[in-house]
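I have a structure I would like to understand better, so I am pasting it below and will then ask my questions one at a time.
With one protein chain withheld, the remaining protein chains of the complex are depicted in position.
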Amino acid sequence: MTPTDAPGHDVTTTLDFLLQEVDGLRTRWVAPRRLRVDLPAETLPALLELLKGRAGYVHLSAISCVDWPDDGQFELVYHTWSYELNVLVMAHIRIPRDPGVYLSIYDLYRPAAFFERDIHEMFGLWFEGSPDMGKFILTEWEGPPPMRKEFDGEAWVMEQFGWQEYRPEWLTEIEAKGGGISKRPEQLRGDKGEDGTA
Amino acid sequence: MTDLRTIPVVAAGEERPSGGQGNLLARVFDELTAFCRSRSLFMLHYCTGCGAVELPPAMTSRFDMERLGIQPMVTPRQADILLVTGYVSTKTLKRIILTYEQMNSPKYVIGICSCTVNGGMYWQSYATAKKLNDYLPVDMYIAGCMPRPEAVISGLRELIANIRAGRSDYWRDYYRRYDHYLGNQQRLFGENWQTPTDVIAEARHYGLFGPETLGEHTALLEQHQTPLQPFEMRLGLKQDKGSSS
Amino acid sequence: MRPENYQAVSHPPSHEYEVFFGPNHPGIEGNYALKVRLHGDEVTAARADGGYLHRGFEKLMEGRLWIQNIALVPRICVPDPVPMEVCYSLAIEALGGLEVPERAQWIRVMQLELSRIAAHLFTFGGNAATTGMYTPMFWGIADRDLILDLFEELSGGRVYHIYNIPGGVRRDLPEGYLKRVSDTLDYIESRLPDYDNLMFTNQVFVRRATGVGIMTQEQALDWGVTGPNLRATGLPFDVRRDDPYLIYDQLEFDVPVEEAGDAWARTLVRRAELKQSLRILRQVVARLPEIDGPIRAPIPNPLAWNLPLGDVYTRVESSKGELAYYVVSNGGDKPWRVHVRGPSAMHAVQVLEHLVTGARIEDVAQIMFSLDACPPEVDR
Partner (left out) sequence: MSDIDYKQRGSLLNPLRSLGFFGRPPVTQPLEPRPASINYRGFHLNDWEKCVGCGTCQKVCDNAAISMVHIPDLPADPAKGVRPERPAIDYGRCCWCGLCVDICPTGALALSREYVHTCVDADLSSYFILPDSHGIHGQPYEKGWAKTADADLISLLREPMPELEPEQRIENFDEIVGGYDPQQALLEASRCVQCGMCHDACPTHMHAPQYIRAIWEGKLEEAVGWIYQTNPFAHICGRVCTRRCETACSIGHRGEPIAIRWLKRYAMDAIPHERVKQIAAAGRCETPSGQRVAIVGAGPAGLTCAFDLAKQGHAVTVFEALSQPGGMTRWGIPEYRLPYDRIDRDIDVIQSLGVEIRCNTRIGSDITLEELHQQYDAVLIALGLQMGRGTRIPGSDHPQVRRAVDLLRQATAGEEFGTPQSAVVIGGGNVAMDIARTLARLQRQRFGTAQVTITALEELSHFLADPVEIKEAHEEGITILPARGPREVVVEDGNLVGLATWRVTSIFDEQGRFSPTYDQEDAQIHTAEMVVEAIGQMSDTGLLGDELTERLAWNRGRLQVDSDGRTSEAWLWAAGDMVRGPDVVSAVADGHRVAASIHAALSAAKEQNP
């Protein structure tokens, strides 16, 4: 292993050559050590198996989920790293938001269990075959999966909680003279971009 | 922000002698108690949030809070101070309340960092509670995000001075206005919220039963209250033994 | 006081019982919990319970401007905040096509390594304290404080520096700063023999740590463990060297490894890494005065700053392992999605559960501290 070498010509060709074995891939080198792969959801297990088995992609760095409500899709990104090639492959797939079910890759990568459970909690996605889809972080949460775009956390907070009502002396004095708080920060966030005849 | 001295105590049972009256011996004894209390405080060892990272420096050689007679204590039963170090997520807040109710009176709560006051930088987070004094009476606040060990120590010295002068008894407020605190807890945790400690009985016992100890929220609690069962822990393991070996 | 309706229940006689290990427990790092099932003093099953520090960072970041998030990110790992700032900034810079001036890159490396030393000293303290040795904790924390003093002078904050900003850093070095860094390095270096005496050659500690929480290299790879914990199983992987960022490729340093994979090996790797960090810092202190130029690339008005559509995955090596940010921009003034891959998310949940199982209850804290788990990274 020569880890300090930048990925040379042979590494990129190796990967490009290898990835020809899977159909329906679109690959793009976004940075010297970053290969982006877009592929249909059903081919992902085949790709990961290929990468793990033939190119040393034993490290699943993360699974990221991105919500695209306008497209009605979830994007899942599998970031895998090869200790042999020292190249990160980011496999992007899109699955329909409804019903939001995908396959677990736990049998290939055990760290997937953590990420899949996390995505399940935060986005409500279900991974079939994942060892544990129980609650972990949000055990006390009964609302919708909070990371979904349609959940407006700030509005929820505004409804749920009150704020300190400070009555400092200086404010009382200023109010006695006809002044006072002219703009609260919460207000500022409310009217952003709308009619602003301040 | 309630001045608890304005809330009358109409409890049955023993009336605590307020300072200045009573006989000389009682006064001397009270003074002695206040002195001893203020010089020997045990701080519960519970890192609830990020401000806790400044506590190890405050406890160890460089800032050495043992100079003030303060030491960390591992169990709530023997601790005097509950230091809430910053934001409290809903999940942590439940534990904080359980812990607080287990602590023996007199007990003191210190809220450090911005988050305990008005939500801090997590003011728009769905996961954290915003105002600690909605759920627990707080004796002392220390400003900062996070406060430096020196600021923590300044706050603790202030608390000591208040205890010494007999001013810091916000813990009684929890009993006197239990309904208020319970209401906020129920609002956050749901109607079925129940702790293993019987605060109302304690209020009666300590003679701190006030007109606001009971109310609609305690009525709700009594409605839902289930007899305390031995806690059965469920590890939630798929296979019963050894999740991964 | 117990409720009036409390009724004691008699339990069937058993050697098996389940206990909470945390969140309110001195042997737990941060606000985290393990539920363990014991048979005698042997742990037969364990389950991690996180979320106590959950603040919904990823959601919060979607509601704040690109630059406002720099105040938020260091909170994700309190003992080692600089990698968080740098990693987030690197992501924004990659998305926005910002070229970080060289001087800023060197200053960032300086902070990263100072932060690593501080985090390791903190961990030594905690690690020793779990075996009942409190002196290393007192020393480690007091010595770490000297580094926090340096940070305070540089950035105005002891723990949350908020000093890195997309494009570079926020202030240039104060007058005579490198001299003070150098003095602090001298001091810490002079303290290492003391630490060796007290902790690393101390048979009490060595015997408590040896053979505890053993993880083979195969297992480590299988579980996605990174950082010192992976290197303690013999695999010399370090993001700084193998996926270099900033100016790490211009620096000389080794990637220390140990073979045993137990708590003791992990501690030794950290000790060796601390020395490597000192070595890197010596190089930075020597080179930095020669590197002139701006400390920040010009950025647009933060109130009106749209980043182009795109996504980026940036990684840095934090004191806990591989830290990564996946940032997606939809072309707006706020992130569309930020995913934080905290290194502890791997070794504080599945690995910890596994390593604790079969261990004795008194070693649980030792295992957790030797893994250097950072719960806020898990909870986010």
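When the chains are written out, they are named A, B and C in that same order, and each has its own residue count from 1.
Methods note: contacts are C-beta pairs under 8 Å (C-beta built on N, C-alpha and C of every residue); 3 or more make two chains touch, one makes a residue touch a chain.
Everything numeric here is computed off the predicted structure, so don't read it as measured data.
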Q. Who does the absent chain touch among those shown?
A. A, B, C
(Q) For a quick check of understanding: of C:Arg296, C:His354 or C:Arg380, which residue touches the chain that isn't displayed? (A) C:Arg296
Q.
Which parts of subunit C face the unshown chain closely enough to count as touching?
A. 64-65, 67-72, 133, 135, 142, 149, 152-157, 160, 162, 170-172, 174, 194, 196-198, 200-204, 206, 254, 256-258, 268, 271-272, 295-296, 298-305
Q) So which bits of subunit B touch the chain we can't see? A) 1-3, 61-64, 67-68, 114, 116-121, 123-124, 133, 137-145, 147-148, 150-151, 153-155, 157-158, 162, 167-168, 170
Q: Pick out the residues on subunit A that sit against the missing chain.
A: 164, 166-171, 174, 177-186, 188-189, 193, 196-198
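Going forward, only the chains that are shown with their structure count from here on.
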Q) Touch graph of the chains shown: is it line, ring, star, complete or other? A) complete
**Q.** B-C or A-B, whichever has more C-beta pairs in contact
**A.** B-C
**Q.** Identity of the chain that, by mean CA position, is farthest from subunit C
**A.** B
(Q) Between subunit A and subunit C, what distance separates the C-alpha centroids? Give it in angstrom. (A) 21
Q | Mean-CA-position distance for subunit B and subunit A (Å) | A | 37
**Q.** Residues of subunit A whose C-beta touches two or more other chains
**A.** 138-140, 146, 153-154
Q: Return the residues of subunit B touching two or more other chains; collapse runs of consecutive numbers into ranges.
A: 91, 124-127, 236
Q: Provide the residue numbers of subunit C that touch subunit A in the complex, in ascending order.
A: 48-51, 54, 56, 58-60, 63, 94, 221-224, 226, 235-237, 241-243, 249, 311-313, 315, 322, 324, 326, 328, 336-337, 339, 341, 345-346, 349-350, 378-379
Q) Contact residues on subunit C for subunit B in the complex? A) 1-7, 9, 11, 18-20, 23-26, 30-31, 35, 37, 44-47, 51-56, 59-60, 63, 71-72, 75, 78-79, 122, 125, 137-139, 141-142, 144-145, 148, 158-160, 350, 353-354, 357-358, 376, 379
Q: Would you pull the subunit A residues touching subunit B in the complex into a rising list?
A: 131-132, 134, 138-143, 146, 151, 153-154, 156-157, 160-165
